[in-house]
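Only one protein chain is missing; all other protein chains are in place.
Every chain is named by a letter (A and B) in the order it is written, and numbering of its residues begins at 1.
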Amino acid sequence: MELTKLTALELGKAIQTGQVSPAEAVQAARAAIAAHQGENNAFITVTADAALERARTLTAGKAAGSPLWGVPMAFKDNICTRGVKTSCASKILGDFAPPYDATVVEKLTGAGAVSLGKLNMDEFAMGSTSETSFYGAVKNPWDLTRAPGGSSGGAAAAVAAGEVWYAIGSDTGGSIRQPAAYCGVTGMKPTYGTVSRYGLIAYASSLDQMGPIARSAADCAAVLDLIQGRDSRDGTSLPGEYGNLLASLTGDVKGLKIGIPADCFGEGLDPEVRKAVLAVADVLKGRGATVEEFSLPVMEYVVPTYYIIACAEASSNLSRFDGVKYGWRAEDYEDLTDLYNKTRTQGFGREVQRRILLGTFVLSTGYYDAYYKKALQVKAVIKKAYDEAFEKYDVLLTPVSPTTAPRLGESLSDPLKMYLSDIDTVPVNLAGLPGISFPCGLDGQGLPIGAQLIGPALGDLTVLNAAHAFQLETDHHKQTPKGGDAA
Amino acid sequence: MKITEEMVDYVSVLSRLKLPEEEKGPMAAELEKIVSYMDVLNGLDTSGIEPLSHVFPLKNVLREDAVAPSFDRDALLKGSMGRDEEAFLVPKTVE
Partner (left out) sequence: MTWETVIGLETHVELATRTKIFCSCTTEFGGAPNTHCCPVCTGMPGTLPVLNEKVLEFAVKAGLALNGSITQHCKFDRKNYFYPDLPKAYQISQLYLPIVRDGEVTITWGDGNHKTVRIHELHMEEDAGKLVHDPWLDQTKCDYNRCGVPLIEIVTEPDFRSAEEVIAYLEKLKETLQYLGVSDCKMQEGSLRCDVNLSVRPAGSQELGTRTEMKNLSSFKAIARAITYEAKRQIERIEEGKRVIQETRRWDENKDATFAMRSKENAQDYRYFPEPDIPPIDISDAYLARLWKEMPEMAEAKRDRYQAQYGLPAYDAQMITSQKALADFFEETVALGAEPKQAANWIMGEVLGGLSARALEAKDMKLSPPTLARLIALVKEGKLNRNTAVKVFEAVFDHDGDVDAFVAEHGLEQVNDLGLVRETVKQVLAENPQSVSDFKAGKEKAFGFLVGQAMRALHGKADPKAVNEALRAALAE
């Protein structure tokens, strides 16, 4: 059995039936990481020895209730793991090893997950290419001269390269969905508040949400079943019924009303992306869904609104990194202010500093009303527009990104251009909605194209089921990059 | 919206970032480009619209007033590069 070709659920099944042991799965992951880490730099920290030790303690008998028992996975490096370095890909966190686990880590550990380590990313999840990491850029397994997307680029690259069967990423403005699209894998940002943020190092608290990156919508459903749920340690987590996504995936989309916002298919969209995404509508129509184009006239506001809110919250969230309590501290400071200035100026990369300055500006005296308050008002307008769309449609179909993966270095030179490429993903965070990104073809250069399905609040099952229906009908999600197999 | 180097200085001081002199000009230019783009929001009339800070109408998430054991002090202090056995240390602050 070629383990790295299996989906997470297939491997989980093989472990449950005793065909494969968790230790064998870890060995396969370890070999794949050894083969690919040098070229794609997906990991910041690999914990293969600890994983192997843990895998040996997992007995198949305990797998009941967790279809992913014993399946190797990894966490993005902004998710706190007790005793394991958690860096946010920043110099400023140094070798910080949190003395606690994030709630998702606790939950997955309890469900038999075996972590192979911590995944590379844009520094503090700020970026769309995973090039701003202090630990070096991540490279796209489909083309090593290209970016894997960001900020969860390491997570998407590791899953695409077969190094782990699934990964947990975070998504503040598309950071799960866009790298999943660029790397040809499936990634889901669940409804805000359905996955506890406790232990996720905050970028923008009102927008951050963790979710899975895996090889299929069914894998994502299985992971979400394990990590969703109200957490008393996160005041913004939503109460509700959780845990039945996988069991409820039918692939039945008869009568599903799909809305296609014309505003997401206009100027700036790569024609090949347009064609592949619209083809998804045809496939679902073939299975009984109805499709209708409509107008969502808020798209020109979503990027500025997103960046004002995200940067404002980030400027506050990242103030705690000052060299005093944890992480890296500058040397040779003269006094307290000098300690703060040197630690933060030398410890944060340029993109992070830019966003902190921007966020500080929009909150400062004299500008709060014009920018921050205005953005919160526009956010209300955007949310209303989506609420209205969901009175008519069950899901919305859009591209994930206007283009396929850019060449390394191409985006960093023009930050505004990079921000604008987030147009299809950021409104989903602003409105707190579930969104799934899944492969729907390759462009002329052989690079994956991603499609996005967006659902109403708590409509996680609807988007998963629609993506699942597409994946029952097609095999785009089964394509892997050349050389993507373990040695 | 014009972003001057003085404005960059002001927000730098507030955020405890000290840009090298030669970076202030380029940073001001970058921020100006971004902020000018953000001005597109002024095209939307939002008068009378309540600012939306919390996207869902979740309310009154409260905790019971029951004591749980505090954390191991060494574990809390361990990650700091400036500490002794009982506290975090910083340069003299008291006047």
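Just so we're on the same page, contacts are C-beta pairs under 8 Å (C-beta built on N, C-alpha and C of every residue); 3 or more make two chains touch, one makes a residue touch a chain.
Source: prediction; values computed, not measured.
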item: Of A:52, A:126 or A:201, the one touching the omitted chain in the full complex; value: A:201
item: Which residue of A:182, A:340, A:393 or A:470 touches the chain not shown here; value: A:340
item: In chain B, positions touching the absent partner; value: 10, 13-14, 16, 51, 53-54, 58-68, 70-71, 73, 76-77, 82, 84, 86-95
item: Chain not shown, touching residues in chain A; value: 79-80, 86, 88, 93, 96, 98-100, 102, 197-202, 204-206, 232-236, 312-313, 315-316, 319-322, 324-326, 336-337, 340, 360, 363-365, 368, 372, 376
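In this section, only the chains that are shown with their structure count from here on.
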item: Chain A-chain B separation of Cα centroids, rounded to whole Å; value: 23
item: Touching residues (chain side chain A, partner chain B) in the complex; value: 94, 96-99, 192-193, 206, 232, 235-236, 238, 300-301, 303-305, 307-308, 315, 319, 322-329, 333-342, 344-345, 348, 353-354, 356-358, 360-361, 364, 371, 373-381, 383, 415-416, 419, 430-432, 457
item: Chain B - residues contacting chain A, complex; value: 3, 7-8, 10-12, 14-19, 27, 30-31, 33-35, 37-38, 40-42, 44, 46, 49-56, 58, 61, 63, 71-72, 75-76, 78-82, 88, 90-93
